[in-house]
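Taking it in order: structure first as structure tokens, then the write-up.
Missing here: one protein chain of the complex. Every other protein chain is in place.
Order as written gives the chain letters A and B; numbering starts at 1 within each chain.
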Amino acid sequence: MAEVFIYPATSLILSDLVARFGHKPLGTALSIRERVQTAGLDSPPLQMTPDDAKKGLRWAAVEVPSGVRGRMSLFGPLLDRAEAAIIVNNPDFAFGCMGCARTDELVEFLVKQKEIPVLELDYPADEEEGIIFVRKVRDFLKGLAGAA
Amino acid sequence: MKEILPPLYAGTVTKYVFVESYKATPDDIAARGYEVSGGVMIKETCFGLQVTGPEEEVERVVAHIRALDPAHIYVKDRGFPPGDPRRCRANLGGARPGYFGHEYEMGFIRRIAVGIEKLDDSSEPAAEKTKKKGSDGLCVERLMELIDQEA
Partner (left out) sequence: MTGETVRIAQLSCGPEYSGVQKEIYTAAEAVGAEVFFPDLSLADIRRNFKDFGLDVRSGDLKLAIARAVALVQGVAEADGVFIASCFRCAEAAIVRNELRRYIHEHSRLPVVSYSFTERTTSGTLLTRMEALTTIARRRALLARERQTGLTMGVDSGSSTTKAVIMQDNEIIGTGWRPTTEVLQSADDVIVLALEEAGVKREDLDAIGTTGYGRFLIGEHAKADLIQEELTVNSKGAVFLADCQHGSSTVIDIGGMDNKAISVLDGIPGTFTMGGICAGASGRFLEMTAKRLGVDITELGPLAMKGMGEDVPMNSYCIVFGTQSLVNALAEGHSKEDVAAAACHSVAEQVFEQQLQEIDIKEPVVMVGGTSLIQGLVRAMGNLLQTEIVVPHHSQYIGSVGAALLASGYVEKN
């Protein structure tokens, strides 16, 4: 089983397909879960604190807006773990963790910088493309180390 | 938002189960989940379920539910446990941002469903669709989307 970073990191479709084909999807839900389950934090709603923006300095300089750095503290550790990645290009309406275009650009760049297998796709515009989309994801995941 | 909330359901995972099927409703998949739920908590929602518990248990329940209609039941991790007041629509006044992302993807999930249904065991690589040159008009799918939006 490989750990596969998904982009959009909030995608239901990618999360489902990666798990369905036997791998572990790495989405920001995991980073949020970690914070929500940490005792002693009092920073609703996401239990993210100003420290997260400081942790984000590892990926983005201090002149980068705090929201980018804070989001990077969610994405960064997932990128560190990722053994592969699936990217959907230009997701149209993605909010929350994916709601900042600047962070999204940086994340996409950092994924490509890592020497890991990356599959890039567009969301399917019709059923025919849907068939190709699912097959491509399956074939990509089959080729990964630890594939079932 | 005054009190410090202790972590709810620490050590558990929560997964969303979405259903988009003519064969199964959220009620049906909930019933299916309860068959094997054991100590796992199942919460019904408008789109499907939220399943919370130890990871292995949740995986087992989710796999059992998915077997009901594999191409039309979808699963995703959730950061928050169900009913968390920090993410609750009633407290926020509006949906959490992630909701819209799900709404967006569920809008064309049937294309993925077809993709899953048409998966065969052949190991042939996915054929690239030849892009049509230009467009003579609005495709049926897009038109249906527009109608849905206006409805």
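In this text, contacts are C-beta pairs under 8 Å (C-beta built on N, C-alpha and C of every residue); 3 or more make two chains touch, one makes a residue touch a chain.
Computed from a predicted structure; not experimentally measured.
A.B. asks: Given the contact definition stated above, which residue among A:V36, A:A53 or A:I131 touches the chain not shown here?
C.D. replies: Touches the omitted chain: A:A53.
A.B. asks: Of A:A94, A:L119 or A:V134, which one is in contact with the hidden chain?
C.D. replies: A:A94
A.B. asks: So that we can see where the missing chain sits, which residues of chain A does it touch?
C.D. replies: 42-46, 48-54, 63-71, 74, 93-102
A.B. asks: Please output the residues of chain B touching the missing chain, sorted low to high.
C.D. replies: The list for chain B reads 1-2, 89, 92-95, 97, 100, 103-104, 107, 148-150.
Note that only the chains that are shown with their structure count from here on.
A.B. asks: Please report how many Å separate the Cα centroid of chain A from that of chain B, as a whole number.
C.D. replies: From the centre of chain A to the centre of chain B is 17 Å.
A.B. asks: Mind listing the chain A positions that touch chain B in their complex?
C.D. replies: 8, 10-13, 15-17, 19-20, 25, 27-33, 35-40, 42, 44-47, 92-99, 123-136, 138-139, 142
A.B. asks: Taking the touch rule as given, give the residues of chain B at its contact with chain A in the complex, in rising order.
C.D. replies: 1, 4-7, 9-11, 13-14, 16, 18, 74-81, 84, 86-87, 92, 96-98, 100-102, 104-106, 108-116, 118-119, 123, 125-129, 139, 141
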